[in-house]
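Structure provided below as structure tokens; questions to follow.
Heads up, this is only part of the complex; the chains shown haven't been moved.
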């Protein structure tokens, strides 16, 4: 939490989402803090698609893929999460159904912005009504649709922003510095992978190549990216 | 918050919207504070239409337009917001549907005052019932209908007021001084742009021309305004 | 609030409307306080109709009529409010629909007492059930029906009283002294305007003629009153 | 409140109606206190009907009858209230509808005891369920039905008692002493009026004859009683 909370503000964050005297919605800020507690996740828009990357947890006996933070939504859309895995799974499930219904109803894939708006609307709704809590998860949603490669972020308040490249989670600030400095429009996959690794290493100090999951999503393709040692 | 809140008033602002002993609805006042925390937004009624202006956030990798505070509602109506972007998006979505339903039902565009009243009714409703919080966003809604150019403000209590020119957000008080002094009825677009820039510079000390988004809305036209250096 | 509230009564006014040990409904009293915080509004029953008056706010760029406190309900009924503008607008909307439904159903205008009772019932309802707050607005409802000119007051508890002349808002006590002293049955419009101005000047120390809005409502007529300097 | 409430009992009277450790329903007792805060109202059963009396408020510009505490329910039944006027109006409205439905359904007037039971059931209901507060009003309901003249009292708990004569409100204790001493079975109207005035003067120290409203209700008759100076 960037902004400190005065001692006697505790009353404003206990039940449903209400305003504090300085005009903040504290429950939403705390949910954002859960996102910041998660490991770093990164998305980069490339020439032909979007690359998404996340940290692998260190769980030797876990079956790989069963706990990763990268989620396929449709064959041209994926998401990477930071924060609550259970909240992510729940939102992704809704998004998958939405995408399939769109395909069946209109005979074409849903646009990346529509699927993001759908998730953001859900996130916003639970910040306004009593009896339900905000989602404690941030998502970078990337893919390719008729308009080309697109990358969006949704955060717990329900705000959605489109990015050329973005990082979320505990190392986001450090990783974004790398992205700001090194991102170029129209990068190819190789350059994108190098940037992803560089940004991830900035965000997560001790990360090694084999601790990074990465996927490349373009029109009709959701493909795991093999990370090989790159010379810096 | 202009009026200070005595120490022992904390009990009156915690749950649903209730009155404090001096007859104030504190949750509504706090939601207004969220509006005041937002960056400055300005609307000016001109001879042929309305000009709306807002600050651009400084996010180099963000795709422009994806996070701006100016929203198209219909081809003759737009809004500029201060405060919660997510609350703004939710209200604008409702307004867009309302405008389209009106067009389909009556074969003509909805009036600016009707669309403003629709949003204000929604804002008022959530200040009266438990289980939902007030909207933390102010909107300046401008456009042109059969009655000519119109500019309205809605704020968190659900009050709506029509203005010749108005500013909301953190620099509103300073910007309104400029508007009060320099606004003239029947200004043309060029004069309106100059006034907008002058008022925005009063409200936001360090603003530069390329940090200001502006649109001009007239009958059937929603058009981005290019701001060029103007000699003062 | 005339009656002081002991320190340890705070517990009785926090959630839904409940009784305090001395038999008061504090939330209703606080809503009344919001009425008393508003600027002074006055209604006077005359020979042929009712005159209603209110203060104009000082907002140079606001479009006049967009924020006034006098509301037309039907062509023979109007109201002047003190307190929350948003609550007033919501109640007046309900009253307008009620009046139109009456006209369509019975082919004649609704009586002033019926429309007042309709608003008062709504005000009372929200003082008795949880999940909704009292209305923070007082209304003087005046007009002419088959029984002649009538003037009613509704306040936040849902009580309704008929008056020959009445003032509400922050200057009500001082204005009522003038009304008590100078009101006569069967005054004509000119005498009514003079009394209105005199009472308003008692209630609002610094008021000038051009800060007063006034309307005259009689059978089928809702007409703005132009106030000119009158010799006292 | 006859019984004092220990300091640490405050917790038992805040939300819905719950029991205190000594077996009292404090919210109901506080509602009774609102009845005791009201001005004195009196009912007396006479040979041919029932006389009901109440204080007039001192409001010179109020239209008489618009704020009185005596309510006609049906042409043979009326009520006088002490406590919340708004709560009284709401209950009387329910009773009027009930009486009319009875007349339409069975072709005969509802009995005084049935209409009282109907109001008492409603009063009891709101002392048992959450989400609604008790009624802060006492009613003396009098009239004449097939069984002769009847006079009932309902109070906030929902208890109903039939009386030969009874007083409620702030002067009830003093007025009841007069009633106990001077009431005789089978009094005629003249004697009833004298007793009413005597009891009212005991209850309200400074009352004058022209501050007392009184009605006489008998079979098919609801008639205002003119009070003239009587020699004591």
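Per-chain residue numbering starts at 1, and chain names A, B, C and D are given in the order in which the chains are listed.
Just so it is clear, a contact is a pair of C-beta atoms (placed from the backbone, for glycine too) under 8 Å apart; a residue touches a chain by one contact, two chains touch by 3 or more.
Just so it is clear, the structure is predicted and the values come from calculations on it, not from any experiment.
Asker: Please give the number of copies in the complete assembly; 4 of them are in place here.
Answerer: 7
Here is the rule we use: only the chains that are shown with their structure count from here on.
Asker: Which contact partners do subunit A and subunit B have in common?
Answerer: none
Asker: Give me the step distance from subunit B to subunit D, shortest route via touching chains only.
Answerer: Shortest path length, in steps: 2.
Asker: Farthest chain from subunit D, going by the mean of C-alpha atoms per chain?
Answerer: The chain lying farthest from subunit D is A.
Asker: Any idea what the CA-fit rotation angle from subunit A to subunit D is, to the nearest 5 degrees?
Answerer: 155
Asker: Taking the mean of the CA coordinates per chain, how far is subunit A from subunit C in Å?
Answerer: 54
Asker: Could you list which residues of subunit D touch at least two other chains?
Answerer: Residues of subunit D touching two or more partner chains: there are none.
Asker: If each protein chain is taken as a node and each touching pair as an edge, is the resulting graph a line, ring, star, complete or other?
Answerer: Topology of the interface graph: linear, an open chain of contacts.
Asker: Which of the chains touch, listed as pairs?
Answerer: The list of touching pairs comes to A-B, B-C, C-D.
Asker: Please output the residues of subunit B touching subunit A within their complex, sorted ascending.
Answerer: So the residues of subunit B touching subunit A come out as 1, 5, 10, 13-15, 26-27, 30-37, 59-63, 65-67, 83-87, 89-90, 93, 126, 130-134, 136.
Asker: Give the list of subunit C residues in touch with subunit D in this complex.
Answerer: The contact residues of subunit C facing subunit D are 8, 11-12, 14-25, 120-121, 123-124, 127-131, 152, 157-166, 176, 179-180, 183.
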